[in-house]
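Notes follow the structure.
A single protein chain has been omitted from the complex, and every remaining protein chain is retained in its original position.
Right after this comes chain A.
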Amino acid sequence: MIHSLFLINSSGDIFLEKHWKSVVSRSVCDYFFEAQERATEAENVPPVIPTPHHYLLSVYRHKIFFVAVIQTEVPPLFVIEFLHRVVDTFQDYFGVCSEPVIKDNVVVVYEVLEEMLDNGFPLATESNILKELIKPPTILRTVVNTITGSTNVGDQLPTGQLSVVPWRRTGVKYTNNEAYFDVIEEIDAIIDKSGSTITAEIQGVIDACVKLTGMPDLTLSFMNPRLLDDVSFHPCVRFKRWESERILSFIPPDGNFRLLSYHVSAQNLVAIPVYVKHNISFRDSSSLGRFEITVGPKQTMGKTIEGVIVTSQMPKGVLNMSLTPSQGTHTFDPVTKMLSWDVGKINPQKLPSLKGTMSLQAGASKPDENPTINLQFKIQQLAISGLKVNRLDMYGEKYKPFKGIKYMTKAGKFQVRT
């Protein structure tokens, strides 16, 4: 299956390599560099590159290429999924996954990778088990370790791997027992020039942070489970009960995990909480263009829209922009031609706007396309689909946990064509 893994940074240095079978020379990465050159942009590097003797499968995250080398037929998604799992694990372990962090923790990284695959076949990929095997470094532990000479490697053997609930470690103990669930919905939308919606969908997830002692068995029920059209579960969720009762019943992993992701059925009309008024025009003969956008709230169910960020990739012909925002700050990068306007909160009484002129390359003809506007925003305490958690119950343990549910709506891939 997976032969080797190379980590390559954006400047093309291989800064980590791991082999699970016999060693594959790093020169195999030359094929990757070739492809990278051809693709010009990092995200356009094909995820699968055939070479004469190997196949290179890569993912690009956090400005690092994770390149897996395989030799024989294997479902590509199997490898890609695994690589993403590796990145997620690193993130889980170190908080961030970046080149310096990996270099600093190279031994832990190596140990983790060693446990994740055996002969190229995934062995332990649940972060709960891994953390039992190899403890993630914390400042305290690092200090203690240097003084006492004790180790990061768990001295207990991982029993979780043997249990019927392999995702949960055993012997969990907390003084404060708490379970938090975040219902986060994202709106993906394409709005056309005139402001009408071309496509809009709501994708949601329920992220959980469960810190409960022992082996709790939780059930979570919804007021309106019919809203959920397509769902995918963490392996801990009992599928049968969902099928029959529309109840999420599960023994949770310890710590943070994604319980559920869902898609709200397409029949429900999606409420679009913001609108963008725009007037971007280039004139054929002049080297100046007009630029004006206003953002306003639409269907917000009475909540305020926060964290609004407007970004737009301007055409190549734009040399610079002189703009004045009514609120917030804006930047324009003349190299990448990326305009970014951090709006902040939208005050319905005084709509934020950004006005000004664009200076175009002299003599260049007017660009064919007006730039697309990408929008980010957040609305606290609202699940835009109307999904509501009914109740959360715990069985199997005696104590009373503290429970909390939070709702949030965010913009996903929200684009306005102009």
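What we mean here is this: contacts are C-beta pairs under 8 Å (C-beta built on N, C-alpha and C of every residue); 3 or more make two chains touch, one makes a residue touch a chain; residues count from 1.
Operating definition for what follows: contacts and distances are computed from a predicted model.
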| item | value |
| --- | --- |
| Missing subunit (named according to UniProt) among the choices "Transcription initiation factor IIB", "AP-3 complex subunit beta", "Mitotic spindle assembly checkpoint protein MAD1" or "Condensin complex subunit 1 C-terminal domain-containing protein" | "AP-3 complex subunit beta" |
| Identified contact with the non-displayed chain, of A:277, A:298, A:316 or A:391 | A:316 |
| Among A:34, A:118 or A:306, residue touching the chain not depicted | A:118 |
| Hidden partner interface residues of chain A, rising order | 1, 12-19, 21-23, 25-27, 41, 43-44, 46-48, 50, 55, 58-61, 70-78, 80-84, 106-107, 109-111, 114, 118-119, 121-123, 125, 149, 151-153, 155, 157-158, 161-162, 166, 188, 190, 192, 198-199, 201, 203, 229-235, 239, 243, 258, 261, 263, 266, 313, 315-316, 365, 367-369, 372, 374, 413, 415, 417 |
